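Quick notes on the structure that follows.
Omission of a single protein chain aside, the complex is shown with its protein chains in their original locations.
Letters A and B name the chains as they come in the text, with residue numbers starting at 1 for each one.
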Amino acid sequence: MTTSALELHDVHHVYPPDVQALRGIDLTVNRGEFLAIIGKNGSGKTTLAKHFNGLLKPTNAAGRVLVRGAQGARSETRKLRLHQLAGTIGYVFQNPDRQIFHDTCAEELAFGLNNMRTPANEQEQRIARTLSLVGLAGCEETNPVQMSRGQRQRLAIASTLVMEPEVAVIDEPTTGQDPDEGRIILEFLAQYNAAGRTVVIISHDMALVAEYASRVVAMRHGHVLADGTPREVFGRTDVLEQTNIRPPQAAVLAARLGLTNVLTVPEAVSAMAASRNASADEERPCMS
Amino acid sequence: MLYRPGSTFFHRSDPRAKLFTILVVLALALSTTRLDVLLALTAIVIVALAIGAGLTPRSYWKALVVILPLIALLTLLQSLVQGGPAAFSLGSVGFSRHGILLGLALGTRLMAMGICFYGFSVTTSPSDISLALNRLGVPYKFSYLTSFAFRFLPLMQDEARTLLTAMSVRGSDEGTSPNPFRRGKAIVRMLFPMLMGSLKRSGDISLSMELRGYGLKGPRTCLRSLHFHGRDVALVLTMVLVVVAAVLVQWQVPNPLAVR
Partner (left out) sequence: MSTAPAITTRGLTLRYSGAERRALEDISFDVFTGEILGILGATGAGKSTLLQVLAGVIPHHEHDAAFRGDVNILGRDIDDYGSLTAIAAEVGLVLQDPEVQLVNTVVREELAWGMENRGVPIPEMQQRLDRAAELFDITPLLDRFTHALSGGEKQRVVVAAVYCLSPRIILLDEPTSELDPAGTESVMKAVRTLADEGVTVVIVDHKIEELALYADRLMVLDSGNVRAVGTPREILTRGDSPYRPQVVDVALELDMMDLWPGTKLPLGVDEAVAIWTGAPAPEEVQQ
């Protein structure tokens, strides 16, 4: 049986004066899943994610966001102060520069650990390990100002995940990253997820979403338009059209060839190879 | 930023007419210390905003509550330093009646001006202000800065808020603590990165402005234009009448509250 990490009931959010960013969200995030939120620009993804740890509160009286703590007790974000949730839910903002406030990477990571009262002897090792997992090994004494934007982004992710929150929410982890670097980050998150913790990302990179996420929520105009495994969601052409989303290229290729249920490169390869063999058995088409 | 888009009378008024209006209110408020006149002026401002902009005191009473202690303090001070007959006395300390009236008048003056400014900024978009100033002869370089300030302030505010919440999200309660000392600590911690951030950012902003031709010599065009309509003429004329009335009242009608 899966237990929920987060529950949202009828959440609306209106930014003043009258921008309806969320229009009635009912969503349960399960413990241990790797959830990707996708959707058009301005569809409400960031607004939704900010409700997960109470950065934003529902603007309708009936809207509720429940967080399940370590003991299984559920508490409503409306009644909590932000820092009380820090150990449970980590949040990394869309722009790295507004969440880095120390002179060295090590201090940046230590800030959260200190707040969690992590013993000093444990800190050093945890900091070194986390930095190397995001591809910043040996950068302990580097000043973040001197790093590239992509590196700062990875630092921002590291400084939250070093605290090992139960649920990690990361807004666009791979913006501005080279393909290799994007993969480093996703591998890191996958590893984090494999340890039984919940990961939620917002992303426009469908190839990475298809490969790493266990569940995809597609948003449009403040509603959840589709919710399911990547295979289900990317298989729904009606949804894709309305959300400005395209499936990964390998899936598009396979679909054009009439092969269904393909999401990743290996799947496309085997499906195409199989169809070639099948047709070769049938009639041996002439191949020029 | 206070500005809220809308289509009330004051929203649609020409910003130059509105500027004239607040100048008149300002001048009237500063030209007298008569409590009765100031109270009347405040009442006019409140009523005008309610009718012309749909702004009832409900939307700004919070700000007023903040200046109430200030008014009380002002009144207390004036009642102690001003001479004349005492309104009442506590032991050997007499509280001057004239002083009390003067203090209340100064407070009312603050209120009239504050509410008026509030109404102006709620109903006038920053770019309209800068356009109006430009049309009234202020060089573009300077008039633009008024609207730019309205872009920059929310940016700074947003930045500060994000930094503070970024701390909270990572388990520090300093940023949101009700204890002013703990909060102070968070603010000190935030100050340096904020400062460095805004230094770098102002550099980048000025760069992107320069790249898009800010400060170029030669004629500038302007997409939006201002039109002085009949209602604006009416607004200006009304204000002239208010001035005349205020002068007449002060000249002809004796102050009923005055100390004889």
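In this text, contacts are C-beta pairs under 8 Å (C-beta built on N, C-alpha and C of every residue); 3 or more make two chains touch, one makes a residue touch a chain.
None of the values given here were measured: they were computed from a predicted structure.
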item: Where the missing chain makes contact, among the chains that are shown; value: A, B
item: Options A:L6, A:L27, A:L131 or A:M147, residue touching the unrepresented chain; value: A:M147
item: Listed residues A:I25, A:A207, A:A226 or A:V239, member touching the removed chain; value: A:A207
item: Where the unshown chain meets chain B, residue by residue; value: 1, 3, 5, 125-127, 147-148, 150-151, 154-155, 158, 201, 203-205, 207-216, 218-224
item: For chain A, residues in touch with the removed chain; value: 15, 19, 39-42, 46, 94-95, 97, 147-151, 172, 175-182, 204, 206-207, 243-246, 248-250, 252-253, 256-257, 265-266, 268-269, 272-273, 276, 285, 287-288
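Rule of thumb we're sticking to: only the chains that are shown with their structure count from here on.
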item: Whole-Å separation of chain centres (CA-atom averages), chain A against chain B; value: 44
item: Of all residues in chain B, those that touch chain A in their complex; value: 4-5, 159, 162-163, 165-173, 175-176, 189-190, 192-193, 196-197
item: In the complex, chain A residues that touch chain B; value: 16-17, 53, 55, 81-84, 86-87, 90-91, 93, 95, 97-102, 111-112, 115-116, 145, 159-160, 163
